[in-house]
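Beneath this line is the structure, given in structure tokens, with notes to follow.
Omission of a single protein chain aside, the complex is shown with its protein chains in their original locations.
This part shows subunit A:
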Amino acid sequence: MAPRALALIAGGVLAALTLGPIAAVLIRAGGLATLGPGDWQALRFTLWQAFLSALFSTVLAIPVARALARRRFRGRGLLVALMGAPFILPVIVAAMGLIAVFGQNGLVNLGLAALGLPRIDIYGLHGVVLAHVFFNLPLAVRMLLQGWLAIPAERFRLAASLGLGPRATWHVLEAPLIRRIAPGAFAVIFVICLTSFAVALTLGGGPRATTVELAIYQAMRFDFDLGRAAALALLQLALALVAGIVALRLSRTAGFGAGRDRVVPRWDGQGALARAGDALALLAAALFLLVPLASVVLRGLPGLAELGPQTWHAAGHSVSVALGSTALCLAWALPLANRRGELLSLAAIAISPLVLGTGYYLILRPLVNPFDLALVVTAMVNALMALPFALRILRPEAETVEAEYGRLRATLRLTPLAWLRVVWVPRLRRPIGFAAGLSAALAMGDLGVIALFADPDRATLPLQVYRLMGAYRMEAASGAALLLLALSLGLFWLFDRGGRVRADT
């Protein structure tokens, strides 16, 4: 089949799966409801926190990605792999990890108290942004790092032989790279923060931190006002589309030219100042990301012994959901790796999982028993949710390959199969592995749509964490959260590693 037809089909399915549920909810509601003053206040807060979260995540990621790109040290691979972890933790678990570090009796406050300094208070807008940066900084780092590694090594050698100083190297090589990757990373993070709810509320400290997603939750679960929920969901969608259009317009494809994939020593950034700066960036990022994770691990260890068969079954379901959803996500992402596809996929994550779940329920119910499809729907929605991340990772590389080897294909008259085998897959292996790892891990951690579809015998692990907490089993819940962390990271590592076999990264 022609690639164009494939792209159209993939895009059509994506649009149907995104807009279909909103339409179903709207039809059921009998129209949109008007929004109240509280909703506009929630909208302002939502936009502001999402903007700040995306800004800090992206800007802070630049020095970290740069340091990772030009330094080689022991444990670098492990650090890069662990960077995937915060992003996939269930919100409540991550929030507990952050509180163990930044909370009232957290490490930071214990340190401050020991020095006789006043305690800091994590709750407020800064807490919300802190948590969102914790979740998303690693993602931005990985996206930028991917871009840095895609600069052919010959360019750095050329820069060195031309005697370019750090400033010139920055202008010629690194700044264009950031301009290419950063706006897209900003957009994805902005959109994902638009639908934040539990973390914003918990760390926001109260009703000042009301987000649009909370208003949707209230409309759906408490007021049964589907019209208002649909109106709010459309608002989220419009915001995401605007953010997506602006970001994608800002990011241009850079032309570094093709390289010969040789490992070339870097001559830039060898000064003491640059070394110290990189070390500082890496140390700060590692502490910020890994200390809360370590606290999740420590708190979970005693609970591991308490896990019953139900939790292990749930773990099995989560792994199969994650694998199914990864396969689906990749099958979707490969034909959609272009600007339109990316915009469309951004729309998908901007839709409230609650509205999405309700919409699917309304659509499926006349046809089948939705409970039988609980895991299938979960896998599908998770694939949908992972798609923008997969595309953000794949698209720049896919376009570069097209731009730089397209002439080769024409000259050699490569068949599509040969093109895929010789050029496309080998060159895209690294981003494909990373995208697959991220999809798998994301699917492990997701809880969003399952509320209406929950099947007693086929719970997923995040759901099990909540069930255990609801039954006062806080310790067992911590154990289950640790299991979730280990499995997600394991899957992420396997895929990501698979993509980096025989690669020098």
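Everything below uses one rule, namely that a residue touches a chain if its C-beta (ideal position, glycine included) is under 8 Å from a C-beta of that chain, and two chains touch if they have at least 3 such contacts; residues count from 1.
Everything below uses one rule, namely that contacts and distances are computed from a predicted model.
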Listed names "Probable tRNA sulfurtransferase", "NADH-quinone oxidoreductase subunit H", "Thiamine ABC transporter substrate-binding protein" or "Mg-protoporphyrin IX chelatase", with the criterion being the UniProt name of the chain not displayed: "Thiamine ABC transporter substrate-binding protein"
Touching residue (missing chain; options A:A54, A:L68, A:L214 or A:A247): A:L214
Hidden partner chain, touching residue among A:H132, A:R427 or A:R473: A:R473
Contact partner of the left-out chain, one of A:L14, A:M96 or A:L282: A:M96
Listed residues A:T58, A:S345, A:T358 or A:N382, member touching the removed chain: A:T358
Where the unshown chain meets subunit A, residue by residue: 28, 38, 92, 95-96, 99-100, 103-105, 123, 197-198, 201-208, 210, 214, 217-218, 220-222, 224, 308-310, 320, 323-324, 358, 361-362, 365, 369, 371-372, 375-376, 379, 450-456, 458-459, 463-464, 466-474, 476-477
